[in-house]
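What you see is the complex with one protein chain gone and the rest in place.
Just so it is clear, A, B and C label the chains in written order, and each chain counts residues from 1 on its own.
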């Protein structure tokens, strides 16, 4: 049976829990939040859905020991108000770094040995810390990273060419933050290179880049958080782990040469990161990736 | 193709939109909110999910004219902060009554002729006003009413007997508010009367009643709103309309003898309320229903 | 993760496999058939769906050892041509009784310790044999039994009153065969007794009984087997086991007083049959149940 834990029940964690229940994905769902009342509130709001669903999920609130035999833990803790102050995802760095210490120790203590998918921001830094402190292997821990940003790039390009965003392939890489970049050399529209597609449709790559990011900020400025797209990313990754799909997608994975996690193509299965999918980048793209890695690295250093 | 509109994108409306998109229910989804930025934020957070889903939904923000040929409109406007002041769902009465005037006129103007499902509170009063002001028939308009409260009763009883809440049948009736009541004479646990079930399991009906309501308040006090269970109720009703299911369930329907909407068993299909499902109540239950109707009626009168 | 085995890949077993894959229910699916070519054919027809689905399922053909850690095994072996000769579900008795000996031994040998759901006919007899020969507990083994016949009764009554069959509750009990009967005292239409509903709608119970059964024979005579409704029954039961739903439904369960399996209300969860749901029957209904039990018992005796 499928057992999943969600740690941190803000808008993202709660939406993930709702989706795991209403799509019948989780057989058992462990919900944990630093605010006991919030956890109980989500527990009851979800329990009250069960009469209206075709499936059943056992919901277990606030019990770390129940995570011992979980298949997957999704960490989504955070302090959204901290973002506003700094204006970027690193605003939550100090807050979340402190939470990692507590959460990682508890996960370690109960003997969890499944796969941990981190959403908490700054995603690459926090994923790095979680891997180090939980004692789980580098395969078992990864972050949603630029899987969300890639979805936004697909949306922006799809919108520009009036098509299903699923027709767009390719990657946004690097930090899940300001230094991320679309590796346009990897992007294809229905099998055509982005240059060819852009020529046909009159697209401007810089403008598309702008629109992909702007989407994120339209959401943040309009509702003060984002939750739906990130949830569908996390759900897709969790399902890839549960079913050992060996799904290719960009996530925050540990790259040896950088010594920390960063958004890069990988293959996801039951062990977690089954493989790093090494791809060819242009010299400019490689430089952007190196730069992004440097920024993540500096943030990590700043914590010591 | 299925076209659905959601008016009011607070936590409930947004969660409904998310569910309609991620479950592939709506082919076209019209999103409307008094806050333009909020509507655009939800639009983009939902558009960004499409790369991670197997289905596609066309999302149309802030366009009342697009509602002309919608199959279903779900109204979920409100002012959650108004609730806190008054402590019950009537707290939003004056605010939402004013919104009805605007929304109903716009719906009427575009020539919408589908089914309107209202969630906005106080549900029975607002549903009554929406029917009167949209010019839609009493069949075409209904409210979620005590369909949610019934789900909570099922959860509370199911929890008490350690079973799937879907094993529990029966109704919570009356106002979707403080005067609602569980019609225990209608409640069955796996086909047994609640008295028989209670005798076997040592249940106390007053305690169960308390626990059903307390669940709602645990949610409200822990997260300051409720959104998940109500969403699954609204989705189930919308699907019953789309597929002409003739689904039996308690919703807020117009009862001739009271002259307004109130939570009562009905049958839902493409026309909306296909039938009122007249049931036998005990004398005490009938008195409670009458009392609840009186309270709704007084609120309606207070508005004139 | 969810691991399910299907033994017997005729129309029913194959449709179950298809549903487990296309609804994303199984993470691992073990497919076994006495005809190796058929198993490989189904394996490939299902593998070829994976590019068109949002989920992934690992498909393992013809490997009994893979069943060792399965959560659920569904047995759907049979010899449909044997039915035609006899005209009822007992036609497959001797054929399937022989298959049980082989299948049960193999299941036992690999150390399977999950829940076994039997569909093979005559369902109650074969379920009894499977429980005896696998060494699994009476809780761990049950059959679909009259869960299908109950669905047909719901369909027939729903059709007669022009409503969603889900508005109809109640049970068909006894043998999944000719001696089954609708326990009309348990049937309700939207909370009304069948007598009340019949009076309102002008229904004739004997005619409804006839129409419920006739549906099954219309299917059998038109397509020479039935597969869809029985699949949805089996899937619902499998999900109830996986998620420990404690779902109340009539299935083929072991009743102490009869000493064998028979269609009767039960509660299904992770252990299998969590509880027998003892219900009150009329004297006539009880006599019909006793008669049905006698017929099952005689068939069992005829095998010794």
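Here are a few things to note about the model shown:
Note that a contact is a pair of C-beta atoms (placed from the backbone, for glycine too) under 8 Å apart; a residue touches a chain by one contact, two chains touch by 3 or more.
Just so it is clear, the model here is predicted, and its values are computed rather than measured.
In terms of the touch definition stated at the top, the absent chain reaches A, B, C within the entire complex.
Of the candidate positions C:56, C:171 or C:184, contact with the unshown chain belongs to C:56. Within subunit C, the residues in touch with the undisplayed chain are 14-15, 18-19, 21-23, 35, 37-42, 44-53, 56, 148, 150-152, 154-155, 158-159, 164-166, 168, 215-216, 218-223, 226-229, 231-233, 235-236.
Seen from subunit B, the chain kept out of the figure touches residues 1-2, 24-25, 27-28, 55-58, 71, 239-240, 242-247, 270. Residues touching the missing chain, restricted to subunit A, are 53-54, 162-164, 166-167, 169-171, 186, 190-192, 240, 245-248, 265, 267, 277, 279 (touch as defined at the top).
Following the convention adopted for this analysis, only the chains that are shown with their structure count from here on.
Shared numbers divided by all numbers used gives the overlap of an interface; between subunit A and subunit B this overlap exceeds half, so the copies present the same residues.
The angle of the rotation superposing subunit B on subunit C, based on CA atoms and rounded to the nearest 5, is 180 degrees. For the pair subunit A and subunit C, the distance between C-alpha centroids works out to 41 Å. Computed centre separation for the pair subunit B/subunit C is 36 angstrom, with centres defined by C-alpha atoms.
If you average the CA atoms of subunit A and of subunit B, the two centres end up 33 Å from each other.
Multi-chain contact residues of subunit A (touching two or more other chains): 56.
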